[in-house]
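Before anything else, here's the structure in question.
Heads up, one of the protein chains got dropped from this complex, but the rest are sitting where they should.
The first chain written gets the first letter, and so on, giving A and B; residue counts start at 1 in each chain.
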Amino acid sequence: MKDFITGNLEEIEFLDRDVFVKRLSGELSLGAGVLSYFSVKYKEGIKLFVFLLKKSGEIEFFSCKADSKMPSLTPFYPQLHLFEREISEKTGIIFEGHPLPNPVRYENGLTASSGSYFKVQGNEIHEVAVGPVHAGVIEPGHFRFQCLGENVFHLQIELGYQHRGIENAVISVDKKRMLPMIETAAGDTSIGHAWTYAKITEALCEVQISKRASFLRGAALELERLANHIGDLGALSGDVAYLPTANFCGRIRGEILNITALLCGNRFGRNFIIPGGVEYDVDDKLIKEIMSRLDSAYEDAVSAISLLWERKTVLDRFEKTGIVSLEKALKLRLVGPAGRASGIDCDLRKIFKSEPYEDFESEPLTLNGDVFSRAYIRWMEIKKSYKLIKNWLSRLPQGEITLEIGPFKKNSFALALTEGWRGEICHVCFTDDKGEISFYKIKDPSFHNWQGLAMALRNAQISDFPLCNKSFNLSYCGHDL
Amino acid sequence: MHIISQFLILAVIFCDFFLLSSYSTFELVKFAALQGVLTALLPLMAAEHFAAEGIAFALSVILLKGFFFPFVLRKLIVKNNAYEEKKREYSGALSIAVYLFVFFVSVWLSIKLDLEVKSLSWIIPASFMTIFSGLFLIILRTQTVSQIVGYMVLENGIYCFGSAVFVQQPLMVEAAILLDIFVAVFVMGMAVFHIGKEFNNSDSENLNELREETGQEADI
Partner (left out) sequence: MENIKIFFQILVIFSLAPILPGIINRVKAKFAGRQGRSIFQLYFDLYKLINRGMVYPKVSGIIFKMAAPSVLAFTAASAVIMPFGGQSGLLSFSGDFLLIAYFLAFSRFLLILSAMDTSSAFEGMGASREAQFAVFAEPVFFMSMLTLSRITGETSVYGIFSKLSPDLWIQNAPVLSLITGSLFILLLCESSRVPFDDPDTHLELTMIHEVMILDNSGTDLAFMLYASYLKFWIYASFVSAIILPRHSDFFFSDSFIYMSGLFFTSVAAGVTESIMARVRLLRVPQFLLAAFSISVMAFVFQAVKG
């Protein structure tokens, strides 16, 4: 199946407000997941669009005209939580019944102190506020804990400090600057976002890229997955002060990034995937070099990471910490490794099996959503990515690496999905009657998963927070755009 | 020799600690096996001279308790999916308290008993401790595999006691104990294997419930 859809804007069903709400809640109650739910401002008013992924793998979409007050579906379907808040922030629509109607990105001059914070009442309850200025080198975010001693009752996460206004900037600048900007939506997922953008442009021009280019794109995405997962496992062991794995994984991640640099000159894979294919080709000599470096890095990673699963003190920290149950994960619609660790089958590579993942298979695992599961899933994916890259590079078919991109279809829409290393990346694009892009919506997988982190800390120990945070490793700037 | 045997006894006592406080059945098997090997080495260390049959016997005990039994038990654990105790009624602190209590009782008992022991004065309390730890394992644990391990630990303690006290024909006594434990593990292992096959797990709490259910059906 194809992991993108495109068509004329007229094909999107335009429903009445109440019919829209009923249909949306009907689909969600049958187990659909929301891919994107956003608002577009027209001269006539505000239209809401929703794209859903049904259990069968089909993508369904419809829209409606929004009133200034809409009923909120979040109390029944928590996966809509941030989407409704985002629409509210951008358009001023009030979703009645929304449990926490805070701004998402604090645009328009608002700050995090203007949001409301859920407080637990009690004599011995104390509040601990962490960030946005904090002692690590990770991005700024505000975490407010309601604690009794060491036990956390509630964690509220307020982000927005990295808001750069990418969605607006992307449509107002020169076409040549679109790709570099989208690549920086979340810097460590550059390849994922770039590929999604490329899928959208190829859908809008109805261009089919060559097999060679799609194999190379796959290799780049899997290299990105390898580097980040190895780095994450190193960071997790650093947090429990298990030094051997922490030190070795840091170095090995650097080696994988260097392999990506061999492909395209940039360690994070920028400017490799372009609309129409890839920018740089590989010859046999380069393939041999990449394979040998990959082999040695993978061997080192195996020996460093296997230590983790054998050390009882490490497992004692990882197991039963920060549990997100399958029920909660399904309600919140967690994606990516965090979702799979709680038991949800949400790998887009498996669901769609689009090029070049036609033979993608993965073994089902019984995991219970704790830090150990999220770490072990990463380990499984590291092994899988290694096999995939070796497979593609060893049987690279001949072909053109770049094809010409023609003009976009007029008055059309396109949606593309990619399984980035954090999970489901979704971009939606509308074109106007001149064939220019009039609207672009980026959704990073972190948009779904931040609530997962808040759930993981319920009734957990506050000293386990850094470990849980690292086990999710979500993107602050991917959320803030 | 004397110092080595003192350290061996210390190690046996430490094994009891890990046996009482561990929740993972794999760990229980590991420490019971370790304890078995240590108790097999004790008579060797304490003997004035090395007899050939003593060494041969110790080697066979090590093979049996250190490799064969753990192998069988590990297979059982994987088969019955019995990796850990489901109910944890006692915390780590409580298990330390139980351990200290067992220690004091063993020391008091051995003072009261006042046996004439050759050179290793601490072997009697250690064997009492091991016997009590085995008993506690059988009583407090719900996983049937843990209970088998408890029986093995009990036999370890008796073996230890035997090698300390019986000066005449020590090998005969020890061989008898070994036969006892071999048959027991064999029979219990078979039973647990079949229970596991039938009911898909071997948690004795579940088996208790089953008994009550069938009782009700019989009434109807």
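FYI, a contact is a pair of C-beta atoms (placed from the backbone, for glycine too) under 8 Å apart; a residue touches a chain by one contact, two chains touch by 3 or more.
Only a predicted model underlies this, so the values are computations on that prediction, with no experimental measurement involved.
Participant: Where does the absent chain make contact, in terms of the chains shown?
Facilitator: A, B
Participant: Specify the residue from the set B:9, B:40 or B:61 that touches the hidden chain.
Facilitator: Only one listed residue reaches the unshown chain, and that is B:9.
Participant: Give the residue, chosen from A:126, A:387 or A:434, that touches the chain omitted from the document.
Facilitator: Residue touching the absent chain, from the options given: A:126.
Participant: Of B:100, B:113 or B:179, which sits in contact with the chain we cannot see?
Facilitator: Of all options in B:100, B:113 or B:179, contact with the hidden chain holds for B:100.
Participant: By the contact definition given up top, give the residues of subunit A that touch the hidden chain.
Facilitator: Missing-chain contacts on subunit A: residues 126-130, 134-136, 149-150, 237, 239-244, 246-248, 311, 313-314, 316-317, 321, 461-466.
Participant: I need the residue numbers on subunit B that touch the omitted chain, in ascending order.
Facilitator: Contacting residues on subunit B, toward the hidden partner: 3, 6-7, 9-10, 13, 17, 91-93, 96, 99-100, 103-104, 107, 111, 121-122.
We take it that only the chains that are shown with their structure count from here on.
Participant: Distance between subunit A and subunit B based on Cα centroids, please, to the nearest Å.
Facilitator: Centre separation, subunit A to subunit B: 51 Å.
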